[in-house]
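Take this structure, written in structure tokens, and hold onto it; I'll ask about it next.
Excluded from the complex is one protein chain; the other protein chains are retained at their positions.
Labels A and B are assigned to the chains in the order they are written; within every chain, residues are numbered from 1.
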Amino acid sequence: MTAPAFAPGERVTVRHANPPGHVRTPFYIRGKTGEVERVCDEFGNPEELAFGRRDSASVRLYRVRFPLPEVWSDYSGNGSDTIDVELYEHWLEPTEETAV
Amino acid sequence: MSEPGRGVHDIGGLGGDALDRSEHEHEFWEKRVDALMMLLVGKYEILTVDELRRGIEQLGEGAYEELAYYDRWIASIAANLLEKGVLTSEEIGRKLEEIDERPPVAS
Partner (left out) sequence: MSEASHTHDHDHAPPTDEAGPLSYYQRLELAVRELLIEKGVLTADEVRAGIEDMDGRSPERGALVVARAWSDPDFKERLLADGPAACAELGIDVSPARLAVVENTDDVHNVIVCTLCSCYPRPLLGLPPSWYKSSSYRARAVREPRAVLGEFGTVIPEDVAIRVHDSTAELRYMVLPQRPPGTEELDSDALAELVTRDSMIGVTTALAPTAERHA
């Protein structure tokens, strides 16, 4: 077990990568910033399991919450509507907060 | 129309028509496909769920959109079993020929 890199409440940004293969990070959430809602367990890495490699290193999973108006610039619902997405640690980076 | 790096299955946010909310009972053969998959993944650990998914995602854009749900599943199961050498194309081909020669199921 490896200690989680991120804690609940921490702001994280999803990497904007579009690799080939089988990944479970939806296209629409790549590059978006949200907040860790929950730190989950470590699990087999789907990107390796997709090729039958069952014994590859497991990876930490998080549930990250994103405000829908930040995911979709034209979002028409309530401003506090959100989406939770489960994301693996290697897809997340600490958010660099830019000074206003 | 698809963007590089975006899988054909990765459709969140793309928009679409109004939902078709009609309910369908699952057909018996669809349940068999589902049960086969659960056995191959769970009890026998011959396939992983992610291999099934990868196989479905790699059916290609036309196939992904045109095939029915369990058509995609059995196509992916078969492709994965071929890849692993559990079954061969010749075996499946000969079995399909044999099935074609069986009398049709009576209605």
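Methods note: a contact is a pair of C-beta atoms (placed from the backbone, for glycine too) under 8 Å apart; a residue touches a chain by one contact, two chains touch by 3 or more.
Being a predicted model, the structure only gives us computed values, none of them experimental.
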When the complex is taken as a whole, what residues of subunit B touch the one chain not shown? 9-24, 26-29, 31-36, 38-40, 42-44, 46, 53, 56, 65, 67-71, 74-75, 77-78, 81, 86-87, 91-92, 95-96, 99-100, 104-107
Can you list where subunit A touches the absent chain? 24-26, 28-29, 40-41, 43, 46, 61, 63, 65, 68, 71-72, 75-78, 80-88
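The criterion applied here is as follows: only the chains that are shown with their structure count from here on.
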Enumerate the contact residues on subunit B facing subunit A in the complex. 3-7, 10, 12-13, 45, 47-51, 53-54, 57, 84
As the complex stands, subunit A meets subunit B at residues 17-22, 26-29, 44, 46-47, 49-52, 54, 71-72
